[in-house]
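One protein chain omitted, others in place.
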Amino acid sequence: MADIFAPSPRVEKLKKTLSDFVEFDCIPAEAVFHKQIAPPGSAERWKTFPAVIETLKAKAKALGLWNLWMPNYYPEGPGLTNLEYASLCEIMGRCHIAAEATNCSAPDTGNMEVLAKYGNAEQKAKWLVPLMEGRIRSAFAMTEPAVASSDATNIETSIVRDGDSYVVNGRKWWISGAGDPRCALFLVMGKSDPSNTNKHRQQSVIIVPAGTPGITIIRPMLVFGYDDAPHGHMEMVFKDVRVPASNMILGEGRGFEIIQGRLGPGRIHHCMRAIGAAERALEFQLLRLTDPSRKTFGKLLGQHGSAADGVAQSRMEIDQARLLVLRAARSMDVRGPKDAMNEIAMAKVVVPSMCIRVIDRAIQVHGGGGVCQDFPLANMYAMNRTLKIADGPDEVHTMQIGKTELRRARALHDHFAKQDALTKAAVAKL
Amino acid sequence: MADIFAPSPRVEKLKKTLSDFVEFDCIPAEAVFHKQIAPPGSAERWKTFPAVIETLKAKAKALGLWNLWMPNYYPEGPGLTNLEYASLCEIMGRCHIAAEATNCSAPDTGNMEVLAKYGNAEQKAKWLVPLMEGRIRSAFAMTEPAVASSDATNIETSIVRDGDSYVVNGRKWWISGAGDPRCALFLVMGKSDPSNTNKHRQQSVIIVPAGTPGITIIRPMLVFGYDDAPHGHMEMVFKDVRVPASNMILGEGRGFEIIQGRLGPGRIHHCMRAIGAAERALEFQLLRLTDPSRKTFGKLLGQHGSAADGVAQSRMEIDQARLLVLRAARSMDVRGPKDAMNEIAMAKVVVPSMCIRVIDRAIQVHGGGGVCQDFPLANMYAMNRTLKIADGPDEVHTMQIGKTELRRARALHDHFAKQDALTKAAVAKL
Amino acid sequence: MADIFAPSPRVEKLKKTLSDFVEFDCIPAEAVFHKQIAPPGSAERWKTFPAVIETLKAKAKALGLWNLWMPNYYPEGPGLTNLEYASLCEIMGRCHIAAEATNCSAPDTGNMEVLAKYGNAEQKAKWLVPLMEGRIRSAFAMTEPAVASSDATNIETSIVRDGDSYVVNGRKWWISGAGDPRCALFLVMGKSDPSNTNKHRQQSVIIVPAGTPGITIIRPMLVFGYDDAPHGHMEMVFKDVRVPASNMILGEGRGFEIIQGRLGPGRIHHCMRAIGAAERALEFQLLRLTDPSRKTFGKLLGQHGSAADGVAQSRMEIDQARLLVLRAARSMDVRGPKDAMNEIAMAKVVVPSMCIRVIDRAIQVHGGGGVCQDFPLANMYAMNRTLKIADGPDEVHTMQIGKTELRRARALHDHFAKQDALTKAAVAKL
Partner (left out) sequence: MADIFAPSPRVEKLKKTLSDFVEFDCIPAEAVFHKQIAPPGSAERWKTFPAVIETLKAKAKALGLWNLWMPNYYPEGPGLTNLEYASLCEIMGRCHIAAEATNCSAPDTGNMEVLAKYGNAEQKAKWLVPLMEGRIRSAFAMTEPAVASSDATNIETSIVRDGDSYVVNGRKWWISGAGDPRCALFLVMGKSDPSNTNKHRQQSVIIVPAGTPGITIIRPMLVFGYDDAPHGHMEMVFKDVRVPASNMILGEGRGFEIIQGRLGPGRIHHCMRAIGAAERALEFQLLRLTDPSRKTFGKLLGQHGSAADGVAQSRMEIDQARLLVLRAARSMDVRGPKDAMNEIAMAKVVVPSMCIRVIDRAIQVHGGGGVCQDFPLANMYAMNRTLKIADGPDEVHTMQIGKTELRRARALHDHFAKQDALTKAAVAKL
């Protein structure tokens, strides 16, 4: 890969520094991280966060591994392209705390991008600056339990102007990051103009500070039994939540524009982290297959039947998927996120399925170890499984890709008609 | 199916009674069950069990829905064939507490079968009777964390004769049911004669009463984050655990014989319950696809693109898999478990993968709902995923099926040689 | 299988006789068959047929292996059920000339069924009798090149009443059997009343004797390069073809009724023959994998990596598919073809894909041999590939199966509502 996409010396150096940080700081901190959170089900579960993450953040900042995700078209960032960041992002994906440790984790990155792109000076000063410094965290409140949110026009939360305020009412769930005590703000998507005939102008996005009266965290949503604390994916209610009118982002009715502007890079980040996770899963598989204490019927597991085949399949699938994501990242750099939408959609569909297939193969060779808490594999499976649903289910993106192809048909009919005429002329001469 | 396998009027009646019991007693009790267990992580988690299960057991016994699993070749049982029970077992599989409610749940069924088949009169009186009455529960302690247990000859726990006792030492994990406070005995597999040159005569199976000094429960093994309480899949240590010599089953060195004799019907039970689970998952999918509150882009989910395809795939896969299991059950009845080994192996390989594919499709149409605690789908996925590993991983059974086929080759070579000679003679006459 | 479906002694005997006939008469005659047809491309190609087939037919008739396909609800036949015939049909499927040798081959079987079911006494005497005696052959002319025939209402051939005659005009293709010089009649589907507002009453089926003026055979359609002579799948034109009005079957406007009544058993026959073909392909694979002259890197092919896995996959897929077909056959017997439609559709979708996957695995282990004329594998692949298209493409049947499932949703909503109410009541009592 390095050969094809020819990283600059600066990026090569970042990759080395980041890789060492992830392998020898973050991964060894995983066990500490889990020990520093209160146990699942306990009253303290959602009131603390692991101290080790702040230590890692300080080190990452000192190493220059900070906010690397922010693309070079934002002056606030370190100036990397999406393609350059993609390779770094894969490295982060190997460890589930590395992205946060480098201030590159969702949903903060997407929220920072919204503020950088659409926020006014006051909003930036108040929220973007501390987010970029890693002093606070944030959440994006969009999905709702009562409707099919994969069609965002279904969203029902209301955002109603009342004097100098807006009043927010609604129920949300799967609000990632809302469990973290450091979460200081919610970007809330809702309807400010539900009767607008343009269904894509009914929505607004507004900043709701955590702690505003009327916000209730109902419960954590579990992912296959995992609560993902301290981050959490919370169900929450906004009941007559009143915020200053100046918290409105970009203006009433521009909510759709905002959520669409937010999605391109974030999808690529998820994909590249999934590829990092897949690579680590494959490494676990390789270790198990060659573990001399795991012989059966006199052979290493890797010497049996189709074991090498499984490894080869994973290698081929990972490599193809990575190239697809890098292509999308490059396309975003060259043509902008909107024109890269189809390439992004392909990555978004291909990668999560690939990732969980690869992880599942690794699980299988670990037997009982694979599905339990002794390896990160089952947790990796669960978290990456949600990517087939999050930010629009596979089906929606696949349909879009199919329709993009079908739109080529008109030009193809002309092209084939021309070929056909030439064919007939040539045959007629025989 | 009913048409093909022509259940008797008695079985038809049992199916109806059982179905009503599962649908309108057990399934409505699921929520009660979960509320009656102490929360995960709490100190009480493994000290209680839900009262509702005992209520259900009493009702099942009164309805004659009791010990139905026990095949007709054991005088202690209700006299159903494996094939007859299979259809009933599928119904139980629709609800994760129905099997226990009817005293048909693993690992008790396998343990009861061991005692019925290999136990002496004293052992039967002491352990089989209360198990069949549902007064106690049991566990089978075989798998070990330190070795590749899919090759059972690797097992290292020692069972050493010392006077009138045996002394057991070893570490086990994934001991299903060991978390339940009602678990009164462990059947422990270990080596009593590790230097025997016959690798399949080194092992014994011995009864270890719960509460015997030296037994320590280390921790629950989690399956994708689920602890499956109160049942549990525990890691445990046997440290100088001393039991009477009369607790030895069948005699020293006969452990392999016992574990093999135990596996046939149990595998079919797992398969049929998995099919019941798959059917219920498909029903959830059908409900979601036709839920008027879940429209996207103006259509029911089931009216979009390939939604009906997914449903059809699940239907075809479930039906094929069920037929395969019923065939194996029938084969066990007619030819005995040993000669049905290949048919059983096919069911064992096909069903779990089918089941999780079907559940995964159901998860996908539920979006966030699918992976979380609001539907049983994610939990069903996790539990059925383990079936690809438990009782020997898919790879071992697939290899056995392949080798069985390859053994046909010799006869085929003769057959083809005969055809070839006839062909040559026929062509020569032209 | 035998165990489950318990064939009667009569059927057991037929199976043995048929199997010997197929293995030691038909298969050795394959090479003779091909040598007795004029070479592809030659002028004689479509004017002759192999003499050996008539020899085989005589022997089959003498052995009582004749018209076995005709279900027991037709007095003209030998009285087997669809289920009983299914196992015999599988045996025939092992050899591409066995079905014709026993007068059980398509499209004659379907055409005989039409005549037996819908023909009047005169039509039966004139056409059904010689067909059942194997003296003539027939074709069914439905598919048209100019329209999407998978929606049969698109068919454009016209059948116009003119005095005591009907006049047929239209272009047909894929008319199987039309290449055979013994083909004596066409059952032609066309529109007799194109303006009928009921789209399923516009069509009629009429008998057109071969040799009637105005019939032109245009060309053979090739299937992956094979012309399937002498049978052939022909493109043909009917130009002002005049036949007596008495040749109309069942009456004007009843064409749809006729084609639907014709399809059930025929689909099962195709499926069972495909299973026979798959079994033979698997046997070729087993032979190759154990062929001592084909060692690579010091091992038999079957001893390498995943070779046994491939064999096991084929075994599991064949066995599941067979059970599905037998279920459909049984369902037809018990409930009639119409009510068995869904089971038949499942078999129709599952079997061809299974069959070509199995054959493809066999091809792969044969290397160059697999794709060429030295083994029947490539030809078997091509012929079975067409089954995913013929009699309605997979997509149409899959959609039907999906919709049948979705129709269950209404009852499920009620059922779940009842469970839900019970759950709420139970929880409320806690």
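Should a chain be cited, it is by its letter among A, B and C, assigned in written order, with residues numbered from 1 in that chain.
By our rule, contacts are C-beta pairs under 8 Å (C-beta built on N, C-alpha and C of every residue); 3 or more make two chains touch, one makes a residue touch a chain.
Remember, predicted model here, so these are calculated numbers, not experimental data.
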item	value
Option touching the unshown chain, where C:Ala58, C:Ala125 or C:Leu222 are the choices	C:Leu222
Residue in contact with the excluded chain [from C:Gln123, C:Thr143, C:Gln203 or C:Gln313]	C:Thr143
Option touching the unshown chain, where C:Phe33, C:Phe49, C:Tyr85 or C:Trp174 are the choices	C:Trp174
Candidates C:Asn111, C:Gln285 or C:Thr386 - the one touching the absent chain	C:Thr386
Touch residues of subunit A, complete complex, unshown partner	1, 3-5, 23-24, 27-32, 35-36, 52, 282-283, 286-287, 289-290, 302, 307-313, 315-316, 319-321, 323-324, 326-327, 330-331, 334-335, 346, 349-350, 398-399, 401-403, 405-406, 408-410, 412-413, 415-416, 418-419, 422-423, 425-427, 430
Hidden partner chain, residues of subunit B it touches	305-306, 308-309
Absent chain, residues of subunit C that touch it	39-42, 143, 145-151, 154, 173-174, 221-226, 293-297, 301, 304-307, 363-364, 367-373, 378-379, 381-382, 385-386, 388-390, 393-395, 399
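Heads up, the rule we're going with is that only the chains that are shown with their structure count from here on.
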item	value
Averaged-CA centre spacing for the pair subunit C and subunit A, given as whole angstrom	50
Chain centre separation (subunit A, subunit B; CA means) in Å	37
Intercentroid distance (Cα basis), subunit C paired with subunit B, Å	40
Multi-partner residues of subunit A (each touching 2 or more other chains)	305-306
